[in-house]
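Quick one: this structure, given as structure tokens, is what I'll be asking you about.
Removed from the display is one protein chain of the complex; every other protein chain stays in position.
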Amino acid sequence: MVMDRLKGVLAPIPTPFGEDGELALDRLAANLERWNDQPLDGYVVGGSNGEFVTLTPEERVRVVEAARKSVPRERLLIAGAGTESTRETIDLSKRMARVVADAVIVVTPSYYRSRMTASALEAHYRAVADACPVPLLLYSVPAHTALDLPADTAVRLSHYPNVLGIKDSGGDVTKIARMVRESAAGFRVLAGSAGFFLAALAVGAVGGVMALANLAPGKLNDCYRAYARGDLETARAIQLSLVEANTAVTARFGVAGLKAALEEMGYYGGPVRPPLMPLVPAERDELRGILQRAGLIS
Amino acid sequence: MVMDRLKGVLAPIPTPFGEDGELALDRLAANLERWNDQPLDGYVVGGSNGEFVTLTPEERVRVVEAARKSVPRERLLIAGAGTESTRETIDLSKRMARVVADAVIVVTPSYYRSRMTASALEAHYRAVADACPVPLLLYSVPAHTALDLPADTAVRLSHYPNVLGIKDSGGDVTKIARMVRESAAGFRVLAGSAGFFLAALAVGAVGGVMALANLAPGKLNDCYRAYARGDLETARAIQLSLVEANTAVTARFGVAGLKAALEEMGYYGGPVRPPLMPLVPAERDELRGILQRAGLIS
Amino acid sequence: MVMDRLKGVLAPIPTPFGEDGELALDRLAANLERWNDQPLDGYVVGGSNGEFVTLTPEERVRVVEAARKSVPRERLLIAGAGTESTRETIDLSKRMARVVADAVIVVTPSYYRSRMTASALEAHYRAVADACPVPLLLYSVPAHTALDLPADTAVRLSHYPNVLGIKDSGGDVTKIARMVRESAAGFRVLAGSAGFFLAALAVGAVGGVMALANLAPGKLNDCYRAYARGDLETARAIQLSLVEANTAVTARFGVAGLKAALEEMGYYGGPVRPPLMPLVPAERDELRGILQRAGLIS
Partner (left out) sequence: MVMDRLKGVLAPIPTPFGEDGELALDRLAANLERWNDQPLDGYVVGGSNGEFVTLTPEERVRVVEAARKSVPRERLLIAGAGTESTRETIDLSKRMARVVADAVIVVTPSYYRSRMTASALEAHYRAVADACPVPLLLYSVPAHTALDLPADTAVRLSHYPNVLGIKDSGGDVTKIARMVRESAAGFRVLAGSAGFFLAALAVGAVGGVMALANLAPGKLNDCYRAYARGDLETARAIQLSLVEANTAVTARFGVAGLKAALEEMGYYGGPVRPPLMPLVPAERDELRGILQRAGLIS
């Protein structure tokens, strides 16, 4: 069962592009080969860190298809399938299932935000859950959508068949606690950023899907296991050591920062697609210092 | 020259769907036939009111192509071509030019909003302006994107070749005044909503692209002409009479409200695409009252 | 009747402090003497530009009392009397009436903003209007309070005895138009910033209470009269020429900018009270350039 395996530390991997801006699927394979040696519990492919908004639907499917070839079946592969349209999301979810994604993750539609009422969002997710051959993970990421999936809506959806859990990137731990407490048994709440990973675990989250897991899978896994065995001091020390690096590859420098950091660590990073812009040299230097202070590069 | 004709009252038309959710291009033709009898200076096709975010790129082109067949050459047809990706926007802009759009309108990318710095946005628009065979209209609509194209950026872009003007829907008249004053000669500033049409004209906007122009083209044209001839009392009376109806088909009920209002007036409205939801009966009743008070239906 | 005289251009004057931070009422008198020669329709004393939040209640009354001595009875003197407490606001309003303020202006309480519902705000203003011996002007200034007095609430209050009008500094012209249209006959809507003065007039505002009126009373009066006689071109030219200077003494540099600008023009400016900080030299230089471009200094 997917549900049982969805926990721990998952990496929302970036999508590699060549210098021409085209998909570089060989680079994807090479990166995954390295990540497969790391203590990761799964991958999200084609999410926010995968620049899904600048991928065509065809590219989104191709990336997941390619990733699946490198990701062993015992590791979860969750495919980003969110769009602004319910029917496109359904269509894309089905295609993701066909290329053997274990689950799909669907971000809140947000363009018509003043009309994205609780009932509109609930109807959207119910329609997708009904049609999708694999389980559905809700995804709330106000930094990108300027819209927070309400806790009440998540709780109601937790009782709906085929709704697996939620990745919440908003950082509101009180909301995470509420969802843990009030949602259906088995509903999985995951932290959407390493900045509040331990805090989320403390109130009952089962893991995290975190950009930083691309860079620090071992440390985050150590944190997770230390927490699990009750060694809070170790867990806290790791958590605190990672806050600055996490901010660098999320709020501060975004995907461009994540790709640059991967390059610093010997992975393939490569360009971001415009309108995203690469780091300027001064930002790159600063990033290097941050990674050093976090013990991720020497 | 397109630039000379871009002024007055333009309607950002909705995209008609059949009950099956598919494009209903015959309905589009019928609506346009009626609008062509109205004193409108042009159309925006496939913009926010055209539900572009739930159209595929192919559908976006087909709608513009179909509209062009009904829109006489002396009326402007501006095609929505914005996407989250610079290269997709360029590609779509070229296709829009091929189906004989007079200009394209490109909304700010917004998903990676913390990285959509002034320089990223400027680079995006410059790249599109360079590649696009027809003039480019900037489009800032914070209600949808939670991002305001900075006045400084618009001013800088106003000096760039092929940048025609801006549709600003943010409602900040001080910003509109700044852009009018500081932008290059010939740069056209247009109000993005009828709520502040007259106010924008008063500080030098040349017209408006306004959802309400679908419903009240005659009144808005009267307002525009009254203002132009210095008859402010008449202009103000019309403006004030339309504020409530304008709010109903924008901030309050959105595209579903606009389509319902069109139906009340004998146009084809039809369904919105989910996750947008139709008005509930009580909302429909309220909308009817608002249209009556505005003198748009009896 | 105060109501009939409340229109045109009013200056919300700053409160002069000596180098020791104490009230410098002689400086106030000297400034007012100069302003009295300018075409101003009235003054607001002890408002946001008067740093009321760092004045004690006693100081607030003393400043109004002192100002009244310099302000001829045919010019309106409106006293800031807002506090976070209904009963303190009532008490202060009464004291302001005793020192012969013509009206009081009361900002929305905002500290408990999540509980400042429409009904709480309405009850607050009704209680003040009931108790206050002079007319009451509502005051909405989201830049300071992070709270917008809802248009509906203003409209309801416009029908209440002793409620004179509103100073709205939010810059939402659509809201201003709604209040003009829906409020009781005689309710006066005033622009709260020169950035949207002409736009507000165009939709029916009767004037403005504007920081910039301290610096450019003649130009703003010219704008107002040009608008009144239907000479929109002149009105617009003046409005556009003032946008940059207005931003400098409001959103950008605040009260410290206003005081520095007064000094540049030969008025007394003097220090702001901490935690407000004076302009640094580079800001002062920039301000000087802005005032020159606006034709306010040579």
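Some notes on this structure:
For clarity, chains are labelled A, B and C in written order, and residue numbers in each chain start from 1.
FYI, a contact is a pair of C-beta atoms (placed from the backbone, for glycine too) under 8 Å apart; a residue touches a chain by one contact, two chains touch by 3 or more.
Predicted model, so just to flag it, every value in this text is computed and none were measured.
Considering the whole complex, the hidden chain is in touch with A, C.
Among A:Ala199, A:Met265 or A:Ile297, only A:Ala199 touches the chain left out of the display.
Listed residues A:Ala24, A:Leu76, A:Ala177 or A:Leu190: the one in touch with the omitted chain is A:Ala177.
When the missing chain is restored to the complex, the residue among C:Arg68, C:Arg95, C:His124 or C:Arg156 that touches it is C:His124. Mapped onto chain A, the interface with the missing chain covers residues 171-174, 177-178, 180-181, 193, 195-196, 198-204, 227, 230, 232, 235-236, 239-241, 243-244, 246-247. Although one chain is not displayed, its contacts with chain C can still be listed: residues 21, 48, 53-54, 56, 84-88, 109, 111-117, 119-121, 123-124, 127, 143-146, 251, 253-256, 273-277.
The rule we apply is simple: only the chains that are shown with their structure count from here on.
Viewed as a contact network, the protein chains form an open path, each link joining two chains that touch. With centres computed from CA atoms alone, B is the chain lying nearest the middle of all the protein shown. Put simply, the C-alpha centre of chain A and that of chain B have 35 angstrom between them. Look at where the CA atoms of chain A average out and do the same for chain C: the two points lie 49 Å apart.
Annotation for chain A: no residues touch two or more other chains.
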